[in-house]
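There's a structure below that I have some questions on.
What you see is the complex with one protein chain gone and the rest in place.
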Amino acid sequence: MIQFINTILIGFTSGAIYALMAMAIVLVWRSTRVINFAQAGLALASAYIGYQVVQSISNYWVALIIAMFAGAALSALIEIAFMRLLLKHTSSGPIASVAPIIATLGLLGIIKAGIAMIWGGQYVVVKPPLSNTGFSIGTHTLVFSPMKLAIVISVASLVLVFSLIFQKTNIGLALRASAFAPEIARLAGVKVDLVRTLGWALSGAAGAVAGLLLTSNGNGSFSPESMEFSLLLISGFIAAVIGGLESLVGAVIGGLVLGLVTSFVLMYISGSLFFIAPFVVLLIVLFIRPQGIIGVKVGRRA
Amino acid sequence: MTRMKRRALISATAVLAVAALTAATVPAQAAEVGVTNSTITLGMTLPMTGTASPGYNKIPGAMKAYFDYLNANGGVNGRSINLKVEDDQYVPTQAVAKTNKLLLQDKVMALIAPLGTANNKAVAASVNPARRGVPVLFVNTGFSGFADTKKYPTTYAILPSYVMEAKIMAQYIKDNFAGKTIGLVYQDDDFGTDALKGFTQAGVTFAAKIPYASGSQSAATAAGWVTKLSAAKCDVVILFGVSSATAAGLGTAAALKYAPQWILGSVGGDATTIKAAGVPAGVLYNAVGASFAPATTDMTDEYVKLFSDIYAKAVPGSAFDNNVLIGMNTAFVAAQALKAAGTNPTRASLLAAIDAKGASFASAALLPLNYSKTSHVGYNGYWFGKYSPTGDLKPVDGKYVLYTTDSGSGAVVKSTWTRPAMPAKGLPQ
Partner (left out) sequence: MHKLSNKKRLGIFLLLGVAIYFLSGAVDELRVYQGASVAVFVLGISSIILLTGYSGQVSLGQGALLGVGGYAAALMRIHYNAPIWLCFSAAIIVAAMAGGLLGLAAARLSGPYLAGTTLALAVGLPSIANQFAFLGGEQGLLFDVGFPPLSLGKDFTQYKWFFWIASLATLIAIFWLQNVMRSRYGRSWKAVRGNDVAAELAGINLTRNKTLAFTLSAGLAGLSGALLAMTIGTVSPSAFPLSLSFSLLTGAVLSGVTTLGGVMIGAVTLVAIPEIAGAVASRFSSSEAVTNNLPGLLVSTLLILTVLFVPNGPVEQLRTRREHRVNK
């Protein structure tokens, strides 16, 4: 029984972090129709900025907030200085589908190389601010600790804030309008460029928080080559696709499904299936619903 | 920048470029590739970037630190040793391409410490150093196959194999933890499955046997391991993975208040690396660890003392860990091999020298090298120790007890060998 509960808790915490990354990916997708592979680099860069802040003022929560704003700023900068130009040059033909992928992969390479040049190739540590010691029930220890609780609360509040922004303001609508029909949106008075930049900034913030929380879910160590950051991107992307790419709720569901299924597969089938499980989950979901769980079936464009 | 300065800079660059080009095209003075009257050039491939690189990317710096020290002290018979390093990102295709570059363009005399089983297999199959007569000194992998002198006649293993380690660990468990419930966490590639073979051969049965895919180790996956291990009520747990897996496993277990007797494999048992990954030293306390080299923190050991001094001067601020110690030791052994190859060393004389005298080379390890005409096995054993409260691996009761064995069905025996004193100043004699 305790094994079963722990499996759920493990999957739930990982899933929450994947969900945040998936949200970051969905935000960029909704605003510019781009899958941003540089997101892993942004998360890593934000984590390093967080590390630098912790070094000087040794307050994790301040560092987390600064990293969040830094992530937002970096992401917005990329959109303004780079993506606008790119999307103008590659708006049609087969290249339109690959250029953003290639370009953001290139950015990822530059960010990673830059980080390695500045901070070196070895581990740095941002000590988790709260205890990772699990709560106890009787003689059993749960895989759930004050730190993990803080992670889940942080993710939940970000999801809540973002959903509010989308529901109470017209930003969500403006984002979709700017991506789907920029000309019409412009005519309707939407500041398309500004809205797109905002989408990227929100995404950068979500990715930055996901990055730092990911390290705090463990011992707090990371390096420019940390596998965990590449995996965070891949898992986030897969979660976003499972959820349906268009919806924030979908991203959260996708993240939790991926986290939970992976956790159960590793616990009850085999630890060797870590990299295969997401592929199978994705295939099953897309076989039943090719547009993802909450995805909207794209209308034919004649 | 003034005009004069710029012109000076341009001409200086031009001179440098020409010098570099001529240096590259002038044929070697001596008879052998990669050997001139004043230099010997060696080449290595390993992951310097990419997910496999952290830790290993310190090895070239460590080897260069020793070679620079050696060169400053007269080199090998008056020749200084030059090390060319190529990044293979742990991809076999890159390893082959970069090895070809080292041999065909940079014209190195020998390859040294190339890393990774799959990479070395690809290099052996494609580049075929054996057919070219190129020595492959001291491959950095625990796959036992490379010691096979028929298949890889110019290749020398140096690390004890994973099979040896598992067999010896099994013996240690029988001697110390008979009747306990034992669990195992292992990487599911050859590294772990070789070990599993060794454990099975020695007749160890596991209450929980948990594989993990290489690259999947994290706090989240480790929480799964710990849950399974404690459900199976394991009192003794072997962690046979890389150091990031050890760090994740130990850190998570401590958080979940699960405290079995840990036994750490040598690859993932380097305390300096584990601590750098954010694990407090106290968590390591009392775990059993295996090594064939002295503990890197043991400053009473003459090799550790000398090597750490050299390294601190060459690469200030970088921690002296197992990768550094093994790297410098490999460089030291290579220097002796080159010295033994004669005043005009050739590839053939280098191979002959290791076959003839390799068994008597000095090294920091607490075991002898086993090189001969018929054996390219390097070290063949381990000692066990316990981690101190500060996380240093120390032999139990202060005395190194060494076990040796082979990669086949041979028995595990206690070794009585004692390491001879270090040659003066740690230079080849």
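Details
Labels for the chains are A and B, by order of writing; each one numbers its residues from 1.
The rule is short, and it goes like this: contacts are C-beta pairs under 8 Å (C-beta built on N, C-alpha and C of every residue); 3 or more make two chains touch, one makes a residue touch a chain.
Note that the structure is a prediction, hence the values are computed from the model and not measured.
Shown as candidates are A:Ile5, A:Ile65, A:Ile80 or A:Ala116; the residue that touches the absent chain is A:Ala116. Seen across the whole complex, the unshown chain contacts chain A at 29, 35, 82, 85-86, 89-90, 93-95, 97-99, 101-103, 105-110, 112-114, 116-117, 120-121, 234, 237-238, 240-241, 245, 272, 274-280, 282-283, 286-287, 290-292, 298, 300-302. Contact between chain B and the absent chain runs through residues 48-49, 57, 61, 86-87, 89-94, 96-98, 100-101, 104-105, 116-119, 121-122, 124-126, 128, 143, 188-191, 193, 213-214.
One rule holds for everything that comes next: only the chains that are shown with their structure count from here on.
With centres defined as mean CA coordinates, chain B is found 37 Å away from chain A.
Listed in rising order, the residues of chain A touching chain B in the complex are 2-3, 6-7, 10, 13-14, 116, 121-123, 125, 127, 131-134, 136, 141, 143, 145, 217-221, 223, 225-228, 230-231, 263, 266-267, 270-275. In the complex of the two chains, the chain B residues touching chain A come out as 48-51, 53-54, 57-58, 188, 210-213, 215-216, 218-228, 231, 247-248, 251-252, 254-258, 276-279, 318.
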